[in-house]
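Heads up, one of the protein chains got dropped from this complex, but the rest are sitting where they should.
Right, chain A next:
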Amino acid sequence: MNRPISARPSVSIKAVDKIWTPEGRTPVEALRGLEFDVAPGEFVVLLGPSGCGKSTLLYMIAGLEGVSGGSIVCDGLPVTEPSAERGLIFQEASLFPWLTIADNVAFGLSIQGVLPVRRREIAIEMLKRVGLGDMLDKKPDELSGGMRQRAACARALAMKPKVLMMDEPFAALDVQTRSRMQDFLLQIWRDSGASILLVTHSIDEAIALADRVVVFTARPGRVKTIVPIDLPRPRPTRDPRYHEYRDMFTELLAAEVDRAFAEQEAA
């Protein structure tokens, strides 16, 4: 373990393997022997070259994919199926275009049988929290990319998740929106008290957000190293230590990318 954990881990990943067996082709080993814990309320960023299986790990924690070996335990219970306690946010907001923003946020509540009046109240509260209090009855198409992603956050938060997972949530946004969204996310994280697992391939995003950064190797993805970021938030981009982190991650990733390329060429 990299740091002493006082409480029961929010997510515990124990010797997890994942092997894809596409029909009629040779099986692909996506993840091998993953092992780490996420403490309650911790912000963990998964950083790695593309195709290293870090998104797959999120899908497995969410319960949308099964593991091929090992186990994933959330709050003491093994993950067997999806649950609203483990919210997942995708690169595209994936709001339903046939529902208004408020109805999108309330979708999970309506599935759970919460009455319409109460649903609306919660949706309003959540949308206010993400700064979309005046967008209730808009259609998803009428919102910008950043706004849609915030609405998707509100939809996940409405279910009071203990873990919030994000699969490159800001990759489709422009640079300015992206940094605003990072500030927004930190605020959401503090307000909700949920643990956050965020996948990215941006080193700056990892340093800006994470308590700890889990660096993945190229495929098959393994934990290369886990780096705690000991800098106050907001992260001081002029601090020499910031650049030390930056250089370290750049080096770690470059080695993996080189390895992945070499393997591709050999194949």
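Criterion: a contact is a pair of C-beta atoms (placed from the backbone, for glycine too) under 8 Å apart; a residue touches a chain by one contact, two chains touch by 3 or more; residues count from 1.
Simple rule for what comes next: contacts and distances are computed from a predicted model.
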item: Choices "ABC transporter permease", "Chemotaxis protein CheA", "proton-translocating NAD(P)(+) transhydrogenase" or "Beta-ketoacyl synthase-like N-terminal domain-containing protein" - which one is the UniProt name of the chain not shown; value: "ABC transporter permease"
item: Sole residue of A:A62, A:I122 or A:M135 that reaches the chain not shown, by the stated touch rule; value: A:A62
item: Touching residue (missing chain; options A:T21, A:S50, A:S144 or A:Q187); value: A:S144
item: Identified contact with the non-displayed chain, of A:V11, A:C74, A:L127 or A:M159; value: A:M159
item: Omitted-chain contact residue, chosen from A:D174, A:D239 or A:D258; value: A:D174
item: Touch residues of chain A, complete complex, unshown partner; value: 62-64, 82-84, 86-88, 90, 92, 94, 96-98, 107-108, 111-112, 139-142, 144, 155, 159, 174-176
